[in-house]
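Here the complex is missing a single protein chain, while all its other protein chains stay put.
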Amino acid sequence: MNKTILIGMAAVALTVGACGRKQAPPEIPPADQAPPPADPNSTDPNSLEVVELPALQADLVAKAGSDTVYFGTDEYSLDQASQATLAAQARWMLANPNVRASIEGHADERGTREYNQALGERRANAARDYLVAQGVPSTRLVVTSWGKERPVATGSNEEAWAQNRRAATVIIR
Amino acid sequence: MRLILSLIVAGLAGSAVAQDTPQAEQEPELVGGSVRTNVAIAVPVMPGDMVGRQVAEVIASDLRSTGLFTPLGPGGIPGYSVAEAGNPAYPNWRNAGVAALVSGYVEPRADGRITVACYLHDVTAGRQLAQQGFAVASADWRRAAHKCADLVYSRLSGQQPYLDTRIVYVAETGPKNNRQKRIALMDSDGSNHRYLTVGRNTAVTPRFSPRGDKLVYVSHIGRRPRVLLYDVATGQERLLIPGNHITFAPRFSPDGRNVVFSMANGGNTDIYIVSASGGAPRQLTSAPGADTSPSFSPDGRQIVFESDRSGTQQLYVMSPDGGGQRRISFGGGRYASPVWSPSGNLIAFTKISGPFRIGVMNAGGGGERILTDGWQDEGPSWAPNSQFVMFHRSTQGGAPARLYAVPVGGGAARSMPTPVGGSDPAWSPVNN
Partner (left out) sequence: MKMDRAELLGTGAALAFHVLLIGALSIGLARVTSTPEPPSMEVEFIDEVAMEAAAPTPIAPPPPASQAPEIGQAEPELPTPEPVVAPPPPAPRVVPKPAPRAPERASAKPTPRPATPAAARPAKPAPRASRIGDDFLKGIADSDSTSDAPATPAAKTFNATARTSVGQAILRQVQPCADRQPFIGEGADQIRLRINLKLARSGRLTRPPTVLGMTGDPDLRAKYGDLLEDQVRRIFAQCTPLRLPADLYDTPTGGWNDFTFTYRVN
């Protein structure tokens, strides 16, 4: 029931949006599950929750091959493999217009904590820019950084570090 | 004095001796040894109340943690009566081989609280050096013990106190790829430990306000790092700045009125400042690159920060309005996470040149000294008397990091007594 409304909304919005930017928004009020617009003046931490969508995440991985791209040490440039992966992700995003994505940058442990927060954001930003260049509307993408707080590989060696230097595309509502 | 004057006259009259120089030049000089040794200090059980034993144990433990003392007791050494507390038998303690003695007593008061009396004695010279009494609620006996230990430490080292303090840090539990990171608070000796965040969101880099009544820290809420302002007494917290921004690396200004922090946007990270009571942040840096880890000088006139604008992480200073940015680190390697000492004359930092080590340099740059020798030591923070630097040490492999404190003059780093792994420690000011 809810999905129908969403898809209907999206269909209307797409149609309307295709006609020009200044169209009136759809008359159907947003459903409860639609992402609440963040109140720009709120300082309540609880106003910021974000909901992941695991089923769609799995679909992204299946269709695009990977939800993650990788980086060299202290680097945030995209190599050819990363570009190819991101291009495939972009196609998926365009085919699934009713969701957003959180592009999340990570760093390996061989950097200090706060610098790695910044480095993670650079990586996520680079991936996001590439997706936008592939046609994904920037309003559907948010960028974030986990610094070195969420490694996937637990070793203290080059192999593990290489796996942790990444930008992941997380499908969110 | 008269004799000395006659001596001068005699000398000046040139009576048949070689040296006719003025008195000051001829005055004999005794040079003391400066032996790097611990002071043996006895801390017997304090009489008067059962808690007197625990008070003595906390004092002995505090003194041991300074690295300057070898405490004896409270177990295994003779006690004394309340009447003897101010008048110990110095010869007996000399025989026992101690140079100093901490005595006192604990007494109930009419208002339901307790009095903890604290005396410090120089056993060698046979005299009392300091005394102080503390009236506390019975349940707060630890505060009195820490105050007594601070009295002893200060009087015998010449330094400001630092033992009656709290430490806030990131408590880390669980496997490396699914680690829970929560803000935790404890006394400097590990007691009264409690968690301030529940652990649902990853929380990092807490710092105290100058009066110790608030914290700023970073929580990954809604999958984004954001700076929160937290009231220690009430547990209330709010976002430092409203809106959906990536913010991190928060520190208070020395007057407690402002918070400097980093904000990342579009692949660039800059330093901003905002009033702690709300308002629009002002941008201080704008160079391309990652500018982060800002830290105010204690006089509020400068901010030190790290930036990789030159290609690698280095340290810079600037005015609080962002002007006059100039680099101060020029050794080989990279420099990160600078922290200005409360005394104002040193900056501690993480030095990256292969391993990560904690170092200090003069506030103007130069005079660099490396204090630790771990594989990955980072995140320095100063004791309020500028004599110790706390940090966290990671080892290769999966174990959580642990907290350590190293004396700024050099010496072994001691691990801090946390119940679980920890990182990003910050010291409160001395409690009132």
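A and B are the chain letters, set down in written order, and residue numbers restart from 1 in every chain.
The criterion applied here is as follows: contacts are C-beta pairs under 8 Å (C-beta built on N, C-alpha and C of every residue); 3 or more make two chains touch, one makes a residue touch a chain.
Owing to the predicted nature of the structure, the values given are computational and were not obtained by experimental measurement.
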* Contact set of the excluded chain (shown chains only) -> B
* Structure fact -> Out of B:144, B:259 or B:303, only one touches the absent chain, namely B:144
* Structure fact -> Among the options B:72, B:352 or B:371, the absent chain makes contact with B:72
* Structure fact -> Touching the unshown chain, chain B contributes residues 1, 3-4, 6-7, 10-11, 15-20, 26-40, 42, 70, 72, 76-78, 80-87, 89, 91-92, 94-99, 115, 117-119, 122-137, 140, 143-144, 147, 155-159, 409, 431-432
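Keep in mind that, in the parts below, only the chains that are shown with their structure count from here on.
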* Asked: Just curious, how far off is chain B from chain A if you go by their C-alpha centres, in Å?
  -> 42
* Contacting residues of chain B [partner chain A, same complex] -> 175-177, 179, 181, 202, 204-205, 218-226, 228, 237-244, 246, 248-249, 262, 264-269, 278, 290, 292-293, 306, 308, 313, 336-337, 350, 352, 356, 376, 378-379, 394, 396-398, 423-424
* Which positions of chain A touch chain B when the two form their complex? -> 38-45, 48-50, 76, 102, 104, 109-110, 112-115, 117-119, 121-122, 125-126, 129, 142-147, 149-156, 170, 172
